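I have a structure here, written as structure tokens, and I will follow up with some questions on it.
Only one protein chain is missing; all other protein chains are in place.
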């Protein structure tokens, strides 16, 4: 299992900040597709991903126990 | 009479900050010459002047009651 | 802890105190405050949300990047989270350097980087609605799904 964290409008869309999914071995791109299919979560295409608190690209493969966060364009400061 | 104010190294050289001189009708350039002659004050050439708290040029004529300040290169900030 | 998030109001002086040094001749601070009017729309209040663990790491990364470019610089950044009213402070960046030019440049670098890589988001609340605000650099979103190497390094 991997833990998926969602923020900002994604969190609002899902109704919660965190969800566990069975996605070990998938790429980030595939995790996005799975979330879109399982939770009807839209607009993940343009969103950055982080694995274990570091930015990761679409080809990164996630492994069991990873924390995957989806990071919409940031607006701090 | 005009009041002359001196700052920084000029004040140290003169031993005081303020001196009254009989200089009504003189230009700033002439006031500098007079101070150099009367008080052996050196290095006034490169120093800016202010009349009544506004920068003035060498040709400005001072009148009775004016306050003339000599402003060495500044180093605030 | 020169890089942190805070749920409570930020004390500017305490951020500055972290960077004061006998070899610093200049300290610059940037204080981001909540502005009432943006593009003609009146903001009532803001909510800042953050991916806290990663946000702190990214603030630390910005500090490391500054130290690499300006070796004599000391940097401290505190970013607020939660609900903020108009004029409340969202972020304080303090940078000290021996000479003033570097203090301005490094401080400027920090705020631009915060707006690129630190996972913090604000939700604006107006009289007629609310919205999570996206990338305020007004650049295109990252097509590759993360900042390109040149985005992260420049």
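So that you can tell them apart, the chains are marked A, B and C in the order they are listed, and the count of residues begins at 1 in each.
Keep this in mind: a contact is a pair of C-beta atoms (placed from the backbone, for glycine too) under 8 Å apart; a residue touches a chain by one contact, two chains touch by 3 or more.
All values reported here derive from a predicted model rather than from experimental measurement.
Taking the whole complex into account, name the chains on display that the unshown chain touches.
If we consider the entire complex, the absent chain touches B, C.
Which one, B:4, B:28 or B:62, makes contact with the chain that was left out?
Checking each option in B:4, B:28 or B:62, the one touching the absent chain turns out to be B:28.
If you put the missing chain back, which residues of chain B would it touch?
Residues 5, 7-9, 11-12, 28-29, 46-50, 53-58, 69, 71-77 of chain B touch the chain that is not shown.
Give me the chain C residues in contact with the hidden chain, please.
Residues of chain C in contact with the hidden chain: 12-13, 16, 20-38, 86-87, 96, 98, 100, 103-104, 107-108, 111.
Note that only the chains that are shown with their structure count from here on.
Using the average of all C-alpha atoms in each chain as its centre, how far is it in Å between chain B and chain C?
49
I'd like to verify one number: the distance from the centre of chain A to the centre of chain C, where each centre is the average of its C-alpha atoms, in whole angstrom.
Taking the mean C-alpha position of each chain, the two centres sit 24 Å apart.
Chain A to chain B: how many Å between their CA centres?
Distance between chain centres, rounded to whole Å: 73 Å.
Using the touch rule from the top of the page, what residues of chain A touch 2 or more other chains?
Correct list: empty.
Can you list the residues of chain C that touch 2 or more other chains?
In chain C, no residue touches at least two other chains, as defined above.
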